[in-house]
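Have a look at this one before I ask anything.
Missing here is one protein chain; the remaining ones are kept as they sit in the complex.
Read from first to last, the chains carry the letters A and B; within each, the first residue is number 1.
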Amino acid sequence: MATASVPARRGGIVRRPTSTTGLRSWFTTIDHKKIGMLYGYTAFTFFIIGGLEALVIRAQLARPDQTLVNAAQYNQIFTMHGLTMIFLFVMPMSAAFFNYLIPLMIGARDVAFPRLNAFSYWVFLAGGLFLYSSWFLGGAPNGGWFGYAPNATTDPTPGMTFYALGLLITGIASSAGAINLAVTVVNMRAPGMTLFRMPVFVWMGLVVQFLLAFSLPIITVALFEMLFDRRWDTAFFDPTRGGDPILWQHLFWLFGHPEVYILILPAFGIISEILPVFSRKPLFGYQFVVFSGIAIGFIGFGVWVHHMYAAGLGPVANTAFGISTAIIAIPTGVKIFNWMATMAGGDLHFDTPMLYAVGAVAMFVIGGLSGVTHSVVPSDYQQTDTYYVVAHFHYVLFGGAVFGLFAGMYYWWPKVFAQKLGEGIGKVQFWLLIIGFNMTFGPMHILGLEGMIRREYTYPAALGLTFWNEVSSAGAFLIAFSVLLFIVNVVRTRRRHRPLETDDPWDARTLEWMTACPPEPYNFETIPVVHSLDEFWHRKYAEDKEGRLVRVPAGAAEPAPGPAAGHGIHMPSPSFWPLVAAVGLPTIAYGVMYSWWLVGVGALILVVGFTGWALEPSVAD
Amino acid sequence: MAETAAHAARPAHVEEHTSTGLPNTKLAMWLFLGSECLLFGALITTYVLYRGASQTGPYPSDVFDIPYTSVSSFVLLASSVTMVLALTAAEKHDHVRMRLWLLATAFLGMTFVGGQVYEFTHFYREGLSLSTNLFGTTFFVLTGFHGVHVTVGILMLLSLVGMSSTNRLPDDPAFPVEMVGLYWHFVDVVWIVIFTVVYLIPNAPPK
Partner (left out) sequence: MTPGPRKAGGTVTRTRARAGDAASASEVPSDVRKRLWSVLALLALTFLLASCSSYKPQNTFDPAGQPAQEQKNLLVPVLWVAAAVFVIVEGGILLISIRYRHRKGRDRIPAQIHGNTRLEIGWTIAPALILAVIMVPTVSMIWQLAAIPANAMHVTVQGYQWWWGFQYTDADMKVGFGDHGPITVADVLVVPAGRQVVLSLSSEGGGAHTTDGIPDHMVIHSFWAPRLFGKQDVVPGRTNHITFSTNEPGVYWGQCAEFCGLQHGRMKFRIAVLDAQHWDAWVKSQKLPGVTPTDDLAKEGMNLFLNGVSSGGQCIACHAVGGTAASANAAPNLTHFAAREHECFAGCDFETFNPDGSPNLDALSAWLTDPNAVKLGAKMPDYNLKPDEIDALMAYLYSLK
């Protein structure tokens, strides 16, 4: 809990809200669980939008020379597809999981700075809405998610200004969240929970927060430089005044490569939690998995030039980064073996979470292998900027990260919503998704090697690329159908009102399953004292003389909350100041684009928001 | 557990229990400063990469007045001294002296920023703007970002003074003062780097 200070008699500027239920409470909540849910709902909505954008792309490219959309529209759609999926879906969905689960998994009542947590969410939402407002204000970003200068700095439509400002806003959200969660993990663990008794999911979360904290500032600088070039005619990337477009690429990829680990490590964490539970045995090589995550975090800052092999940096750079890229494959790859060894010898229950977790591993292997071929630099001169790369990153990001996130949704759904998602539909939906996914992205390996470049809105029939494009597009619609089934599953589960029989439906291993489904606002009646890794499991099972497990009859779940539940536990009150302050940021952004007055108004809103925030008492008077 | 406050007394400071023993805010501030190192690192790198690459003037040697900037750098350095004095006073629970030294720090900071504004105006009159050449672009953006950081620091200092005056700080105000102090010293260290790299290290003569 944040530093408790007893309020002075004279409170803040306005009365602090107290209610934690009802619609208004969602706007003032500082409860990490509700904030996690907000992130989840918002991220999933953006997933659907990004998916629709993908369907337009695939419909346009299904056959040669089609005119479903023109060049200008297509360039906006593929740019927004990338931006949406990366910044508005995968990252915030990971944030949803981190926010909801990390305090529960470490035995804490909330994160270190609950209002800052709310601020992060509202700023993220503001950034996403700001970015999407561009469609109505002259054109969406159209320079690719990577925004290479000078094309991005000289494009005459306002889209790339929205890009720079929008990503600056979402970057603030992620930076604040990173500091918040890192401090939470380092500083708020339950007694006895040493770092090496933390769940792997928490470890991966910690590495992700450090990656965010140290990579976001670099792209912040890049985005400011792009903004200044576009808005105030600076010379950062202007070759006619001596600027070097390659500087953009360095700054972008110095962020961009750690970013891809930010995208995948949460899924690695989720997989590392699910496989042991559904194999009924512990993670094989916990320390190895943790250390390889840390190694990926470090080495991840040393491979960025592998996105730039064809940029002409010279053989020394290409050699050095070819080698470092090969090296980073090692800690990434050994996890696969650890996961396989976790499953081997286990009692495997293929409920939907397990299907998705194993599916994620299987798909990530393919993406990882194509990644290794990228490190063969001279051949990468053929592969780069083709659909071979599109195949690679969709296998690791969709096959790896998104499948991992789906696994997490099915797994923790009962914790959050007190119901299990339907298993029947779940399994059907999984198989349709994995088939559709492979149908969509498998052929792209072939298309790339057969000469299809990236980011083209059409191609001539004479290139002979039609057949696999048709297959790929058909697969995309199968993916869409499967996602529709997921939504059907959610709706039907909601309507069914079939409550859980137990708060521990999966017989799990980690502390979050010790709490009620859903947890009380204060999470734990008493903060548990931790004696080992997989603390919850060891409270339920003890090893007999032969090392076999025997169920401990006393049980380990928290006693059901009685009338005195939560007595003496004071959680900080809700607050609307984070939302107020957050509104200041897009206001400033619109001001930068249209009017200095708006900048002033936005700055004022920020200052007022922060002042109210600083001055309000921690509990309502 | 929820105490009721004495009517005009300052709020008490309750130490939270943490896994490392360090308060959450201190850990957060250090992590934040770490990320700021990357921010300024990228800006300084941009400046260094483009050193000597301007295709037209004015060039650094045309506009720099090292003695002048040395004085304003000294002013900023002095503000770190007053910041330390403010913290010492805070640790002694001497709110009056603390406010005095905080104001002194803010004043020195404002002098620094004012000096920069004057300097930038002078450069602008000499023909150096954001868009003139790479020197103008990188110089103004780098020092401008720093100046904004100093300004935010000044606002935080003044906020501390304000909160102290209205009894909103605990009896022992050392912690928030220390946090602002950390930020302030960081901004000062960054300036030392910028001053060295931008002003002191000789620039290549124009091609």
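Assume contacts are C-beta pairs under 8 Å (C-beta built on N, C-alpha and C of every residue); 3 or more make two chains touch, one makes a residue touch a chain.
All values reported here derive from a predicted model rather than from experimental measurement.
With respect to the full assembly, the chain omitted from this view is in touch with A. The omitted chain makes contact with just one of the residues A:63, A:455 or A:570: A:455.
Of the listed residues A:17, A:302 or A:346, the one in contact with the hidden chain in the full complex is A:346. Interface note for the absent chain: among A:465, A:530, A:582 or A:605, the touching residue is A:465.
Note that of A:377, A:421, A:483 or A:589, the residue touching the chain absent from this view is A:377. In the full complex, chain A touches the omitted chain through residues 70-72, 74-75, 143-144, 148, 150-151, 154-156, 239-240, 242-246, 278-282, 284-288, 310-312, 314-315, 318-319, 322-323, 326-327, 329-330, 333-334, 336-338, 340-341, 343-351, 358, 361-362, 365-366, 369-370, 372-373, 375-382, 384-386, 423-424, 427, 446, 449-459, 462-465, 467-468, 471, 501-508, 513, 516, 540-541, 543, 547-549, 551, 554-557, 559-560.
Here is the rule we go by: only the chains that are shown with their structure count from here on.
Here the spacing of chain A and chain B, counted between their Cα centres, is 33 Å.
Contact residues on chain A toward chain B in their complex (touch as defined above): 1-9, 112-113, 175, 178-180, 182-183, 186-189, 193, 213-218, 220-222, 224-225, 228, 232-236, 241-244, 247, 251, 254, 568, 570, 611, 614-615, 619. Looking at the complex, you find that chain B touches chain A at residues 1-5, 7-14, 16, 18-20, 22-25, 27-28, 31-32, 34-36, 38-39, 41-43, 46, 49-50, 53-56, 130-131, 133-134, 136-138, 141, 145, 159, 163, 167-168, 170.
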